[in-house]
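With one protein chain removed, the remaining protein chains of the complex are shown where they sit.
Think of it as A and B in the order they're written, each chain with its own count starting at 1.
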Amino acid sequence: MEIKVLFTILISTIFINNYVLSQMLGLCPFLGVSKKTDSAIGMGLAVIFVMTLASFFTFIIYKYVLVPYEIVYLRTVSFILIIASLVQLVEMIIEKVSPALYQSLGIFLPLITTNCAVLGVAVLNINSGFVTADFGLIKSVIQGFGAGVGFTLALLLMSGIRERLELADIPKNLQGLPVTFLTAGLLALAFLGFSGMKI
Amino acid sequence: MSNFQEFTKGLWKKNPILVLALGLCPTLAVTTSISNALWMTLAATFVLVCSNIFVSLVKNFVPSHIRIPIFITIIASFVTIVELTLKGFQPEVYKSLGIFIPLIVVNCIILGRAEEFASKNGVAASILDGLGMGLGFGVALFILAFFRESLGANKLFGLMLIPGMEPSSAMILAPGAFITISMMLWVMNVINSRKG
Partner (left out) sequence: MTNIGKSAIILGIITFISAFLLSHVMRITYPEIVRQEKEKEKRALALVLPGYKIGEKKKMNINGKETPYWIGEKEQGKDGKKEKVRGIAFITASPGYGEDIKSMVGLDRNGTILGISILEQLETPGLGARCIEVASKLTFFGFIFGEKADEEENQTPWFQEQFRGLSITKKIKILKKGDWNPGMRKELLKENAISAITGATITSRAVVKSLNRGIVVLEKIKNTPEAKEDNK
């Protein structure tokens, strides 16, 4: 029973409510880092990692600090500070532990602080009512992980298409951002098909 | 640059959305209706102007390596003020903007202006810069919302446009947002290339 619920959360955050293509969160890195597939994978992995951790920590802080002391109104301030320091911490740890990984992920990490999908998933975990639900912590971590995977999926698809687009003959005024948005629109249209899925 | 130019650059030459491609998430997500777009502009401009003022005031006391967390804290405080005020006095607006109110914190326009402009300029210039950028943000949001609301919901300002017409719902969903902004950027490129 519980496994089924978790699976539902995972599938719906990856496909049905894809953070980029249906909820329109995290668009800046989606457009900025989707020029090459290699950097898309790097950014995607970094986002999955930070989102999962951020879901875990923000949930714990919210449930065990903000709610008991009745300072829920400090939610936004505390979440963004948690995310910012988490990103900093992850960056330092990766640099010490695995320089090779740091080489490939390092440049993307500072960008994540202002990725609205990360703060978005932290706030949505609270809004989805996980705080009072059973197994709320697991649910929010799963939602964070799923959101990261969904983001990576969208980023990968986009970068694959954009690599091909480089070779295409596009009208001069459509080049660059306009055609990228047009492609994103078509991708979003395709993802709209998932919303008919019944789970 | 004169003060007047400080103000007007946000409208066209350095329009935060159409030229700098910043702050796209709220732009695309809340433009499902004109009233949402206007409230979002108001909220974001308030935060932008206030944080510009404060950043420009404290810029001399802040060591450069911790400036980002400090800027974020200042911005987040103003966002919370907006959040609480809307919740208390405009609960319907608060509900329909939903998650995008706390997400003003990570709107890159605000942090970008704090970092690029307010931390280097005086208070007066920072206020003008904030107002101009806010206005540019608002204009882009208004145009997007105009097309999406009229085509996607057959409405303007919440009032029915043509009785009996079936609106195209894709326009109100994510694909419509992407396609409309792509068309806007295209038109802008065409105009710019004619000029120069």
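By our rule, a residue touches a chain if its C-beta (ideal position, glycine included) is under 8 Å from a C-beta of that chain, and two chains touch if they have at least 3 such contacts.
Note that this is a predicted model, so its numbers are computed, not measured.
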Residue in contact with the excluded chain [from B:81, B:131 or B:183]: B:81
Residue among B:70, B:139 or B:190 that touches the chain left out of view: B:70
Residues in chain A touching the chain absent from view: 71, 73-74, 77, 81, 127-129, 195
Contact footprint on chain B, counting only the chain that is left out: 32-33, 36, 58, 61-63, 65-66, 69-70, 73-74, 76-77, 80-81, 84-85, 87-89, 91, 95-96, 98, 149, 152-153, 155-157, 159-163, 166-167, 169, 172-173
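We adopt the following convention: only the chains that are shown with their structure count from here on.
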Chain centre separation in whole Å, for chain B relative to chain A (CA means): 21
Residues of chain B that touch chain A when the two form their complex: 21-22, 24-25, 28-29, 68-69, 72-73, 76-77, 79-80, 83-84, 98-99, 102-103, 105-108, 111, 170, 173-179, 181-183, 185-186, 189-190, 193
Residues on chain A engaged by chain B in the complex (per definition of touch): 21-28, 31, 73-77, 79-81, 84-85, 113-116, 118-120, 123-124, 127, 172-174, 177-182, 184-186, 188-189, 191-192
